[in-house]
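With one protein chain removed, the remaining protein chains of the complex are shown where they sit.
Let's look at chain A:
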Amino acid sequence: MQQIFNFIYKNSNRLLFLLLLGISLSLTIQSHSFHRSKMISSANFLSGGVYERINNLNEYLNLKVQNDALASENAKLRSILFNVKDTSSIAKLDSIKGVKNENILISKVIHNSYNVHENYLTLNSGELQGVKPDMGVINSLGIIGIIDNTSPHYSTVISILNKKSQINAKIKKSNHFGSLVWDGKSTGFVQLVDVPRLASIKKGDTIVTGGQSVIFPENIGIGTIANIYTEKETNYYKINVRLFNDMTNLGHVYIIKSKDREELTNLEKREKDE
C-alpha cells in the first residue's frame, strides 16, 4: 500500500499529464466525428459574449460596406416587387430567390473562421429565437452553411469551407445532382463531386442547391463552374466551383426554418421502420 502511494506521489506529474492528455485527445477525436454534440464550442456564454462585444466594434467600423450591401439587396428586392406580372398579388416579402414555404430568421455572424480545415461561424441568435441544429444558413448571395450547435443566445455553423460539410447541389440548367465538398485549399472555391459524365456542362454554368435535402430549399445560389476535371477511377466529373459569397467577409445572414422538414423527416423515418 505504502509503495502504491509512493509511486503515485513520485509520478504525480506524469499521471496528471496522462490524465489531461486523455481528456484533450478524446475531445479532439470527438470533434472530428460528424454530428456529435460538442462541449467545447464557441456557442456558449463566455466565448459567445466576448465575440459579440468584438463584433459590435468591428461592425461600427464597417458600417459603410454593410450599408452598401443592404442597399443593393433592397434594390434587388424592389426590382422583383416591380416586375411581378400579376399586379394584384404582391410578392411575398421573404421571397429570397427560390425560397418558398419557409420561415426566415435574420441573424448576424459574430465570429468567422476560414484558415483551418474545419471552419465554423458563430451567430448571435440561438434557441430562444428558435434556432435548431441542422437548419440551413444563407445570405443574399448564396449558401453559407448548416447550424451545428446551439445555446440559448448563440449558435455555431458548419461553414461550407469545412471538410465535414457535404451538401446536395445541382447544375442549374441540366438538373444533374452532385455533392458539394471542400478540399481545404482555397477559400474562394468548393468542389462538386459525383456528377455523372452524361451531364453536359461548361465553364461559367451556375451551381445551385438541389431539392434532395431537407436543409436547404431548392435553387439557392452557390457559385459558378471554374474548372472541370474527370476522375479516372470513377468516371465522374469533379468540378471546381467559384463561390458567389466571399466567405472571408460575412455580415448579416438568414437562417431557414423549414416548415415541411419535420413532416418529411418523420415520413422518411416511418419508411425505414417498416
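Some observations on this one:
Here is the rule we go by: contacts are C-beta pairs under 8 Å (C-beta built on N, C-alpha and C of every residue); 3 or more make two chains touch, one makes a residue touch a chain; residues count from 1.
Please note the rule applied: contacts and distances are computed from a predicted model.
Missing chain, UniProt name from the options "Cytochrome b/b6 domain-containing protein", "Phosphate-import permease protein PhnE", "SpoVR family protein" or "Rod shape-determining protein MreD": "Rod shape-determining protein MreD".
From the options A:117, A:173 or A:197, the residue with contact to the chain not on display is A:117. One of A:25, A:106, A:128 or A:264 touches the chain omitted from the figure, and that residue is A:25. Where chain A meets the chain that is not shown, the touching residues are 12-13, 16-17, 20-21, 23-32, 38, 40-42, 44, 46-47, 50-51, 54, 111, 113-118, 120, 122, 156, 163, 184, 186-187.
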